[in-house]
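Subset of chains shown; positions unchanged.
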């Protein structure tokens, strides 16, 4: 449990892995033997579920069924071998009291590769974890985040002109579906839930229900600052005194808004969001 | 109208077909001449709509347009011949005052086969009807059911290790979309709305809007008890004093939760959910 700033002026008490929201990016390769020790410093029992990954049943994180929930101050060691079934974009999250615990920040991204990958300047491999918080006593999600931050704090994605971009999207929120839309481009949806589509889908929006992931790709051949946002328009507003806006009061952009900034010249050191 | 137990301690007054929620499973074969007499014992007019099936227009169940609604104490005989267009997983439901009548229980599953099928031990053909009730005076769905029961009353699906499982899912609820997720497996979405996909989609979640159906298949080669649940996490909680949970109060799993129990040895008599 730690303080976490969502956007300017709003800080919440978050529950998260390793003191951050989302938790750290885990990257595994097929054949690897994974061992992760989870120390529970929360006031409630918790578990970790490896969503989309066929781990042995006793490592699956369903409390009272596959193993006992980890009590406060307790710990548990998750162990599994990475298999080809696990290749792709996934996430991990709590499976205890989960509508609450997940929306406090207990999730993180996880990528499995067939074999080790090497970053290349012209191939950007970036990701955004989309999530929600319930703030101000709300019973439903009302603050929406990209990598733990709402616009204008959400980090933009800078890419060099001409690069091939793979953007991995993970909806780690507990309740809401999001319809992510990129301006200035038709992208290709190549993977859903971590699984390659036999026939990729060309689109400018991709719908992500809770827990769903998608990989989209595009070639950054249209220069400029292109908005990337959820098209459920009340997900692009931070909670405030003027609600969702009116004729009397305009509201600023917030929540699930960021920009893909396609710039002519860029060195590999400037590519801050590359997953490698 | 009859009393119907949703989960331990909660019983509602349901409206349903033949005194059950969902209504009885109807199974037809192409070429069959169907004749179904509906006696209306409700206090309101009603009709039956054969969703996804191109019946003759005067059998379509739209009140005041394709035929007069069946008045209380009245009856109507639906008659149609089963055509190849109807093959697949469908459902039937009321089309009168329907946001209310459907969420009282007036729906049921319907499967059409090209020709008669015979159950085989290594091929499980099971189904779940997903639905919602509005309880405690709620204006929106707040209790969610698998085959008319919420967890922990929802029936588990036991399958023998190695079996090929076809799981037919029908969202018969009036309002909410559900994101059904199976642990421990990648499944294949082979059919949507009763129609085979030209290219099946591999996934671990399947999204079902109101009235949508999906057939998913997987080979039960990963032993254990695997959770199968909606990943909209407030759909996995039964209405209660602690809402959706908090730091002070944990809530139990409920609603759209069940388990696929993959067991080593199993006789055909033990397969209770086979549709045949």
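Details
Per-chain numbering from 1; labels A and B assigned in written order.
We take it that a residue touches a chain if its C-beta (ideal position, glycine included) is under 8 Å from a C-beta of that chain, and two chains touch if they have at least 3 such contacts.
Quick caveat: nothing in here was measured; it's all calculated off a predicted structure.
Every protein chain here shares one sequence; 2 sit in place, and the complete assembly counts 3 copies in total.
Keep this in mind: only the chains that are shown with their structure count from here on.
Chain A and chain B carry the same sequence, and matching their CA atoms takes a turn of 120 degrees, rounded to a multiple of 5. Separation between the centroids of chain A and chain B, computed from CA atoms only, is 31 Å.
Against chain A, the residues of chain B that register as touching in their complex are 177, 179, 181, 183-186, 199-205, 207, 222-227, 231-234, 236-237, 243-247, 250-251, 259.
Residues 43-45, 49, 51-52, 54-58, 60, 62, 65-66, 85, 96-102, 139-140, 174-175, 177, 192-199, 207, 209-212 of chain A are the ones that touch chain B when the two sit in their complex.
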